[in-house]
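One protein chain is absent from this view; the other protein chains keep their places.
And then chain A:
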């Protein structure tokens, strides 16, 4: 997938969507990932998965350590440690509603649903195989169709 090759969070995406947590995905996980990232997925669903991606230590909270890792990945280490610390502090100040020093899912959702571009930027540009599979759940025929096209493309 060319779109994910340069993505700073590609390992996290793979981990979140895989069953065993190590990044090995079955076909169903693969389809899952595409269905969440397609343009048809509802906003709340995307927000939920985005939260899981940014939660590096899987403790259901985005704590300052997670934030630091995010910033480092985003800037590829170009910022100084003080700048990184300042950014994390500002994020917690802005988004933490229940004042526990870290972002819970509620805080994250509350903040992300105000972002104007979140929905669009989280929609990955997928090939035709997934564009036709608009409903992520129903219709085994759709899934068979995408499986067959995957065989052709992958």
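Some observations on this one:
By our rule, a residue touches a chain if its C-beta (ideal position, glycine included) is under 8 Å from a C-beta of that chain, and two chains touch if they have at least 3 such contacts; residues count from 1.
Here is the rule we use: contacts and distances are computed from a predicted model.
Choosing from "Elongin-C", "BHLH domain-containing protein", "Transmembrane channel-like protein" or "Auxin-responsive protein IAA17", the protein name stored in UniProt for the chain missing from the display reads "Transmembrane channel-like protein". Mapped onto chain A, the interface with the missing chain covers residues 2-3, 5-9, 19-22, 26, 28-29, 31-32, 35, 37, 40-42, 44-45, 48-50, 52, 54, 58, 60, 67, 70-71, 74-76, 78-79, 83, 86-87, 90-91, 94-95, 97-99, 104-106, 109-125, 131-132, 134-138, 140, 143.
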